[in-house]
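The structure is given below, and queries will be raised subsequently.
Let's turn to subunit A:
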Amino acid sequence: MISIPMEFGLILAGTLFVLGLIGLMVRRNIIFVLMSIEIMINAAGAAFIFAGAKWGEPDGQIMFLFILAMSAAEVAVGLGLILQIYHKFQTLDGDTVSKMRG
Partner candidate 1 sequence: MILIWLIAILMIGGILAWISQSWHKNAPRWIALIAAGVDFVLVAVIWLQNLSKVDLTGQSQWLFEVNYQWIPQWGISFFLAMDGLSLLMALLTTFLGLLSVVVSWTEIKERVGFFHFNLLWILAGIMGVFTALDLFLFYFFWEVMLVPMYFLIGIWGHENRIYAAYKFFIFTQASGLLMLLSILGLYVIHGQNTGNYTFNYFHLLGTDISLFTAAWLMLGFLIAFIVKLPAVPFHNWLPDAHTEAPTAGSVILAGLLLKTGAYGLLRFVIPLFPDISELFTPAAMMLGVLGILYGAKLAYAQIDLKRLVAYTSVSHMGFVILAVFSLNELALQGAVMQMICHGISTGALFILVGAMHERIHTRNIEDMGGMWETVPRMGGVGMLFAMASLGLPGLGNFVAEFLILVGAYQVSIFWTVLATVGLIAATVYSLRIVQRVFHGEKIKDWKIPDFNVREMVVMGSMIAVIVWLGLFPQSVLNTAKHTLNSLQQRKVIEQTAWQTDSQTLNQNTSENKTIIK
Partner candidate 2 sequence: MEILFYIASIVAVVSTIMVITRLNAVHALLYLVVSLLAVALIFFIIGAPFIAVLEVIIYAGAIMVLFLFVVMMLNLGKIAVEQERRWLSPGIWIGPAILSLILLLELIFMFAHSSQAIQATMISPKEVGVTLFGPYLLGVELAAMLLLASIVGAYHLSKRKKKAKHRFMEETAE
């Protein structure tokens, strides 16, 4: 079968993760923040898959399954929260929602 250098896979996952991170830090719109989180989760999942593939064990994929479940749950609740915020503050700007501070 094909043989891809392991680190390339990880590098890919790494770049995707970092891109998600940039999105998280840059965007003020909460939806984009949530989207970047999705990217990061997906990148992490990818890293698991690469590792699973390298060892030839299904564990990587099972881990990805759990990540999928978690990510689905997270999105559901996240979006619910976004709706509430939007309803209360009429805006999606992350900075207005900053009551919780020192």
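Throughout what follows, contacts are C-beta pairs under 8 Å (C-beta built on N, C-alpha and C of every residue); 3 or more make two chains touch, one makes a residue touch a chain; residues count from 1.
The candidates were selected such that all candidates are chains of the complex that A comes from, given by their letters.
This one's a predicted model, so the numbers in the text were calculated from it and none came from an experiment.
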Statement: The sole candidate from 1 or 2 in contact with subunit A in this complex is number 2
Task: Within their complex, state which residues of subunit A touch candidate 2.
output: 1-12, 14-23, 25-29, 31-32, 34-36, 38-39, 42, 45-46, 49-50, 52-54, 56-62, 64-66, 68-77, 79-84, 86-87, 90, 92-93
